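Right, I'll just put the structure down here and ask away after.
The complex appears here minus one protein chain, its other protein chains still in place.
Chain naming follows the written order as A and B, and within any one chain the residues start at number 1.
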Amino acid sequence: MSGRGRGLTALGLLLAGLALASLWQPQDPFAIDLASRHAPISPSHPMGTDHLGRDLLSRMMLGAGNTAMVIVIVASLSFGLGTLVGVTAGLARGPIGSALIRTAEFVIAVPTLILALTITTLFGLSPVTAGLALGLATWGPYALLAHALTLRTLGQPHVLAARSLGVGRAGVAARHVVPETTDTLLTYLASDAGRTVVSYASLAFLGLGAETSQPDWGAMLFEYRGYVFDAPMLLIWPGLAITLTALTLNLALEPRPGHPGSRHRPKLKET
Amino acid sequence: MRDGETRPGPVGWLIRSATLLAVVSVAAFAVLHAVPGDPVIIALSVQNLPVTPETVAALRAEWGLDRPLAAQYLHWLTGFLSGDWGVSFRTTRPILEEFGRRLPVSMALGFGGLALAVIVAVPLGFAAAARPGGLADRLARAVTVLTQAVPAFWLGLVAIWLFAVELGILQAFTGPLAERLVLPILIVALYSLGSLTRVYRAELLAAVETPMYRTARAKGLSRPEAIWRHCHRRGLFGLVAALTPEFGWVIGGTAVTEVVFGLPGISQFLVESVGARDYFVLQAYIVVIAVWMLAVFTVADLAGRLLDPRVSR
Partner (left out) sequence: MPFIGYTRRSLLGMAGALALFPLAAGAQEDAAPLRVISYFAASTLDPHPGGSGWFLQSHGVAETLFWVDDDLTIQPKLATGAEPDGDAWIVSLRPGVRFSDGSPMNAEAVAMALTSLNASSPRATGSTGTITATAIDPLRVRIETERPVPVMPAVLAEFPLIMFKAVDDTWIYTGPYTVAEFEPSSRLLLEPNPHYWGQVPAAPVELRRLQDPQSRVLAVQAGEADLSFNLPPASLDRLAADGLIPLSVVTTKTEMLFMNLTRPPLDDPRVRQAIALGVDREMLVEAVGGGLPATSLFHPDFDFAPNEPLPHDPFRAADLLEDAGWAMGEDGLRRRDGEPFSLLLRHTTRQPDAITMAPVLQAQLQALGLQVEVRGYESTQPVLDAGEFDLIYFNSNTVPSGDGAFILDQWLRADGPRNHFGYDSAPFEDLMDRLGETRDPAARNALLLDISALLEEEVPVTPLFAVEFHMALTPQLAGYVAHPSDYFIVRPDMGIVD
């Protein structure tokens, strides 16, 4: 299997694993038990309990699926929209191409958080809307990257040859541009997955509380943010999970040194 | 610019910029009309004022919403250009004044952080490129992954605890502004460091594939020397390109840090305004960020040209 194939398999396995974890938990993740708040690690609570006595491990597992969902939604949206706009801009040239690129630049310019916050203010915060909001706020870099790669591809000898033979732009797009750009774009997609979840926590931290009825790791970082010092493990477990997820995705799809287009890295960060 | 096209001169820049600003001004103006629900009712609600047919009609007239759209736009535009950006529902202060007071704080934070990040990213990226897989390389990757998984508010709180509480060497909240900015700037720098380092490194490594580099190596230069001589510029070029969007971030993206450290910046103000549906603030923000980014892209363009007059962007 090629390196890319291995990486994508790892990604698929990871997301599947996260989704599966959300289907079964050892305890009811919603069971409140004020008598056992902040319980230490024990056989019945391998990660202890939170401030309402709920089993942390079960909540983490339930959150895994929602976290995966946020990641997938953001990724698909930013990747899909960005590629679409970038490739179209590269093929269209002229004023349309320019306008599309300007839009992408503007979207990049506005801090992700402001855009995402505006969207979620209007539609409420849940994993789905957060995914949509973050996706809509972050497609810009993908568009620029796709655009640059498209132009590069179009300038290749074999593509120029195809064009001179009369192959239409759509054909060129399908047969040459898309395959050659998708590769690189997927790389950057995966490496930013972890940041998505943390961005989500930042969104929530700034005042749009996450829905505690559908926990995901970002929402948990928000819900437990008052316990940074009093019950630090409540933040460390989700943080660790996010790190491991990000690390896995990062290593699995690491861009090879010297790969064309490694200039534009999509940004999903807020501090 | 696109391959094969010539760069526009100053006149072209002027035309493009004017067009951009015109479009942006329309977009900003349209905010009020794009809002779901009636903005007048929302404005009254949010300020805890009674929502009656009379108060709604009065506010609508005050905002000029009963006039034709074009007239409204002109009214808004002339007001805006003459410095009347409206008043914030929440703080009851003129929005221009809020921006004027808060923008410098966020700028100090953003610029300081980015400058620090660049200062560290260049040597770190260089060392990582000079020895791929080595210590610097792994350090850079570790920073990237770390800042992906650690929320800024957590790091901020822990940093305050460490330096202000446990060690007692900094006054995080009550010191002079410069002292209060130390930790936040460190945090902002940390969060930018990962990606900047990687970009710089990646560009250096891309340049390693070029014939110029290989020739230099063949002539007997060591890897670091060769990279320095021939790949450096390309690295900086990529760095400038990566830095450019970061600057937009200065106005709005530093919100979490500002909240944790209690800094009266524009980002925190914006976030609160979004939540409070303070639409006039959003309008002002859209225009400000557009003008700002225009300035940034222009400067970056010039810097790019200085670094490599031959390369089209």
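To be clear about the criterion, a contact is a pair of C-beta atoms (placed from the backbone, for glycine too) under 8 Å apart; a residue touches a chain by one contact, two chains touch by 3 or more.
What you are looking at is a predicted structure, and each value in this text was computed from that prediction instead of being measured.
In the whole complex the chain that is left out makes contact with A, B. Among B:F99, B:F126, B:F237 or B:F261, only B:F261 touches the chain that is left out of the view. Per the touch definition above, the residue from B:L139, B:L157 or B:L307 contacting the chain not shown is B:L157.
Looking at subunit A, the residues touching the absent chain are 30, 32, 34, 51-52, 121, 124-125, 207-209, 211-213, 223, 225-231.
In the full complex, subunit B touches the omitted chain through residues 37, 41-42, 45-51, 55, 90-93, 101, 153, 157, 160-161, 164-168, 171-174, 259-262, 264, 268, 275-277.
Please note the rule applied: only the chains that are shown with their structure count from here on.
Centre-to-centre spacing of subunit A and subunit B amounts to 20 Å, using the average Cα coordinate of each chain. Against subunit A, in their complex, subunit B makes its touches with residues 2-3, 20, 24, 36, 132, 141, 144-154, 157-158, 161, 187-188, 191-192, 195, 198-199, 202-203, 205-206, 208-209, 238, 241-242, 245-246, 248-249, 251-257, 259, 267, 270-272, 274-275, 277, 282, 285, 289-290, 292-293, 296-297.
Interface residues of subunit A, counted against subunit B in their complex, comprise 93, 97, 102, 105-106, 108-114, 117-118, 121-122, 140-141, 151, 155, 192, 194-195, 198, 201-202, 205-208, 221, 225, 228-229, 235, 239-240, 242-243, 246-247, 250, 255, 257-260, 262-265, 267, 269-271.
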